[in-house]
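Then we have chain A:
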Amino acid sequence: MSQEEKISRTILLIEDNEDHAEITQFYINEYADDIEVIWLSDGKIAIDHILEINGNSKRIYPWLILLDINLPKYDGHEVLLRLKSNQSLKEIPVVMFTTSNSNQDIETALKGGANSYIQKPIEPDEFASTIAKIIDYWSLNQHEIIVNNLNHHA
Partner candidate 1 sequence: MFKKLKLKNRIYTGFIVVGLISLGMAVISVVAFYYANNNFGYLVQFSNKSHLAVAILRDVSEIQRQALIYTHEGHQSAANRVHEIHQRISAQIKQESQQDSKYFQDIVKHLDTYVKTFKQVQQQRTRQAALVHSEIRILASEAENHFLKHIVQASSTADIETQLNNQRILNSLLQIEKYAMRYFDTLDSKDVIFAKNALSQIQKSLQTIQKQDAAKPVSEHILQTIQFINNYEQVFLEAVQRTRGYLFLINVVMSAEAYEIIYRSQRIDRQLEQEMNKIQQRTLSLMQQVIIVIISSSIIFLILITVFSILISRSITIPIEKLTATFIALAKGSRLAKIPDYKIQDEIGALTEAAVVFKGKNKQTEELLAQSTQLTNDLERSNDELEQFVYTVSHDLKSPLVTSMGFIGIIQKLAAAGKMQDAIDKLDRVVSSNRRMGQLINDLLELSRVGRIETDKTTIDLNKLLESFYQNHLNQLTHTGFTLSFDSTLPTLYVNESRILQIFENLLVNALKYAINPNGSVINIGASETEEHQLIYFKDNGPGIAKEYHKKIFGLFYRLNNDKEGTGIGLAVAAKVMKFHNGSIWVESEPNNGATFWLKFPKINKETD
Partner candidate 2 sequence: MDTERRKWLKNTGKIALGASATLAFPNIVKAYNSKPTIKVVGTHVTLQEQLRKKAEQDLGINIEFYPGGSAEVLLKASTDPGSFDLYEQWSNSMNILWQANAIQPIAISKLKYWEEINDLTKKGRISANAKLGLGDAPYKLLYTQKDGTLSSTPSEHISFLPYVHNTDSYGYNSAVIPQGIPYETESWGWLLDEKYSGKVALVNAPTIGLFDAALAVQTRGLMDFKDMGNMSRQEVDELFRILLDYKKRGHFRGVWTSVPNSVELMKSGEVVIQSMFSPAVSALKGQGVPCIYAAPKEGYRAWHGVMCLSRESMGERQEAAYAYMNWWLSGWPGAFIARQGYYISNPQRSRQFMSKPEWDYWYDGKPASEALKGTDGNVSVLPGEIRTGGSYIKRFENVAIWNTVMDSYEYTLSKWNEFVLTI
């Protein structure tokens, strides 16, 4: 199989903390080695990439977006809103990452359209299991729908 065929799921990770991104990536790959993790630290750039790719170069069809709430430039909520208001992007499930579990953030996130949310855990095993759960949750079928959607509305 070619590399393209082999990689069936793409997770877009929008995170500004390099360490956290690395950890997340490690655990994702440790759990499912067929997932490609694309890491972007800037929310705006991330959105452009998705849409941009639709136009010209290599397209990304994220099967899941992991979004950190605290981003330096574009706020996490902002990004979320952008994603969910875009017709072609809104089907993409978004899971919010936080370091706190303030109710306000959770509410805002879910109201904003986040499909789920997780708190960055401190326990190492927990991080792994959390990632595992997320991955399992979103089925492969979902991916097709998303792809179609993306193609339809591109």
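Here is how the candidates were picked: all candidates are chains of the complex that A comes from, given by their letters.
Just so it is clear, a residue touches a chain if its C-beta (ideal position, glycine included) is under 8 Å from a C-beta of that chain, and two chains touch if they have at least 3 such contacts; residues count from 1.
Keep in mind that what you see is a predicted model, and the values were worked out from it rather than measured.
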(request) Spot the contact partner of chain A in this complex among 1 or 2. (result) 1
(message) Show me the residue ranges of chain A that touch candidate 1 in the complex, using the header's touch definition.
(response) 16-17, 19-20, 22-23, 26-27, 30, 70, 72, 99-100, 102, 120-125, 127-128
